[in-house]
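The structure appears below as C-alpha cells.
A single protein chain has been omitted; all remaining protein chains appear in their positions.
Right after this comes subunit A.
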Amino acid sequence: MGKLKHLLAATVALSLAGPAVAAAEDIKMGALATLEGAFTALGEDGLRGVKLALEEFDYMAGGKKIELITGSSDASPDSAIRAVRKLVEQDKVQLVIGPLSGSEGLAVKDYAKTQPNVTFLNGSSAAQDTTLRSPAENFFRFNTEGAQWMAGLGEYAYNEKGYRNVAVLAEDYSFPYTQVFGFLEPFCRLGGKSAIDARFWVPIGNKDYSSVIAALPDDVDAIFVALGGADAVNFLTQYEQSGGDLPLIGGSITVDQSVLGSKGKARSFVVGTPSAGPVSDTWDDPRWKEFVGAYQKAFPDGFPSPSLFAHAYYVNTKAALLALNEVNGDLSDGEKKFREALSKLSFETPTGMVSVDERRNAIADIFLTEVSEGPDGNLLNKTIKVIPQVNQTLGVSYDKFLEYGQVGRENPTCG
C-alpha cells in the first residue's frame, strides 16, 4: 500500500513538474489574452503587441532572458482567473501581462491582491474601477481606460459641432458605461442634455435595432453610439435603411477599421462622425508610423494596422521590459525594486509619453478623430487633435472625481 502510494506520488510529482523546466536565471513572463470565444481575433492581436515589444528587446531585459508563457480566457472573469492562476501558481511566472476586457481586469485586480509577490501589468482592459477604487498595490495599467479615451469628445461635440441634446445607444455592460460617462460628463457640464429615457442599452450581439430606431426621440441633435464590431455594423446598416438622418458621435471602437472597412451604404453615412480613442490609425507622427511599419513587417497576416489592443499590450509589455532593464532584472524582495521602477517610469510610446499616477493608472495622450473619405475612396479616421496627457480623473482632483459616482446607466443624470 505504502509503496503504491509512493509510486503514485512520484508519478504525479513527475507529471506536475513537466512543463516548467527552464534555467533558473530566466525571467518568466505570462501573457493572458482572449484566445477563445467572441474576442479571439482581438486577443490574438493583443499577443502580437506583446511579441512585438519582446522582439524589439530581443527577448532580453536586465541581462536576463525572457520566457513567454501564454494563457487564454474567453472574456469571462471566471476563465480569466483560472488562466491567470495557472500562470502564477503552476507556471510560476514573475510578471503577468493581461487581461483584455473590462470585467476580466476587475477580477484579475482582485486576484492580484492575493499574490503580493507577483507584478501584474494590464493588457488592454479598460474598466475604470480596476485602478480607481480599491486598487491593488501590484497591478499597473500603462494604457488608458474607457473614460479617458473619450477626452475632448464632449467638448468637441458641444463647441465645434454645436450639438445640445443627444441620444445614447450603447451595449449594456461596464465598458460602454465608462465610455458614455466619459463623453457625457464634459458635455453636460457645458450645458448639453441627454435625457435618461433617450439612452438605449442593448445586449452584446444584438441583431435587431428596429425598436431602438423607432423609439429615438425627434428633438435630439445627434446620437452617441458606443457599440463594437458586428453590433456597430448592424446598427449603422439598419439605421441607414430606415432613413435615419441624425449625425452620429462614435465611441472608441464604434468607427474603427473593422467597421469602416465593411462594405455597403453604411460607409458613406458615417463620414463626419467624430470619435476619440487611445490610437489613431492615420496619425502622421514618425513614432506611430514606425510602430505600424514594425507591426506590418512582423505580422503579415495581422490586421492592416495595429488595433488598440495590440497597442495596449505593446505599451504594457514595453513598460515591464524597460523597468526590468532599470533594475537589472532584480526581482528579489517581492519585486519591490521592480515596482518602484515601474511607478517612476516615463517613456516614449508610439502614441507619445506615458507615465502612471499614484494609483498606477496611465497618463497618456488621447486622439480626437473624425471619419473622412481618403483619396482612394477608403474611409479613414482623420486625426483632428491630440489631447495631451489625460489622467484618470479627467483633470479634477481624485476626491472630486469620486463624487461623480460609479459609472452606470444613469451617470451622469444630465436631465
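Simple rule for what comes next: a residue touches a chain if its C-beta (ideal position, glycine included) is under 8 Å from a C-beta of that chain, and two chains touch if they have at least 3 such contacts; residues count from 1.
Assume contacts and distances are computed from a predicted model.
Visitor: Suppose you had to identify the omitted chain by its UniProt name; would it be "Imidazole glycerol phosphate synthase subunit HisF", "Branched-chain amino acid ABC transporter permease", "RNA polymerase sigma-70 factor (ECF subfamily)" or "YtkA-like"?
Guide: "Branched-chain amino acid ABC transporter permease"
Visitor: Based on the whole complex, identify which of A:R82, A:R189, A:K207 or A:K400 touches the chain you can't see.
Guide: A:R82
Visitor: Could you tell which one of A:I27, A:I66, A:V93 or A:L106 touches the chain left off the display?
Guide: The single option touching the absent chain is A:L106.
Visitor: Which listed residue (A:T119, A:Q148, A:S174 or A:T317) would be found touching the missing chain in the intact complex?
Guide: A:S174
Visitor: Spell out the interface residues on subunit A facing the chain that's missing from view.
Guide: Looking at subunit A, the ones touching the missing chain are residues 1, 4-5, 8-9, 12-13, 16, 19, 35-36, 44, 47, 70-72, 74-79, 81-82, 85-86, 89-90, 103, 106-107, 110, 172-174, 203-204, 409.
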